[in-house]
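To start, I am sharing the structure in question, which I have written as structure tokens.
One protein chain omitted, others in place.
Let's look at subunit A:
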């Protein structure tokens, strides 16, 4: 972003990578897949790079409002400094925070989740999804992220993106508004779960495996880790894969 600004250019869109997208080895592959799609369709985008900082979502939900607002106010200064208008992000937690919680602190942007963005590209015919890997005969189940679904009522966009793959989409018993959390939200990702009978992600993966799907599609970095760990817990990592919807589209596109 700094380079573009120095060159006096304005990007169409700012890609908010998020901490997981920047540092988590698994989710970095999603970031890369999404960037390849952006490059493929020729969208002029920018990222903040080292100037990006955690939105503060886990801090706020854990109760540390002070830390959240410190992060938020600094991020807003950076974003407003670059005159950012439109943001796309692959993380529903960043999405929710940027979209719903930053405006009150002075950060007003048009914020789009990458599922909506990909759906738009497919609808406009800019992504044609036919060259690469074939998904015919694969059974895919989509795991709703709480902060995409219940929090912001985005249920159909990721499903429509998956529908473009020509795979068999199967729904879990608890889906859409009744979807079961992966167990990571509200800061849970960053601590051991409280004592109980089982971990939430195991419960959710059992449900996903119950559909007979060989692929679990997610649209959130935390869901990605939790579902992958759950699949490992069930010793099914050889037969069942967890992918982000952007990766699937990139594969289909042969990118």
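As a convention for this text, a residue touches a chain if its C-beta (ideal position, glycine included) is under 8 Å from a C-beta of that chain, and two chains touch if they have at least 3 such contacts; residues count from 1.
Keep in mind that, in the parts below, contacts and distances are computed from a predicted model.
Chosen from "RNA polymerase sigma factor (Sigma-70 family)", "4Fe-4S dicluster domain-containing protein", "Heterodisulfide reductase subunit B" or "Na(+)/H(+) antiporter subunit B", the protein name that UniProt gives for the omitted chain reads "4Fe-4S dicluster domain-containing protein". Within the set A:5, A:67 or A:169, the residue that contacts the chain not displayed is A:67. Interface residues of subunit A facing the missing partner chain: 17, 19, 21-23, 28, 31-32, 35-36, 39, 47, 49-50, 52-54, 56, 58-67, 69-71, 73-74, 96, 100-101, 104-106, 146-147, 150-153, 177-181, 183-200, 202-204, 255.
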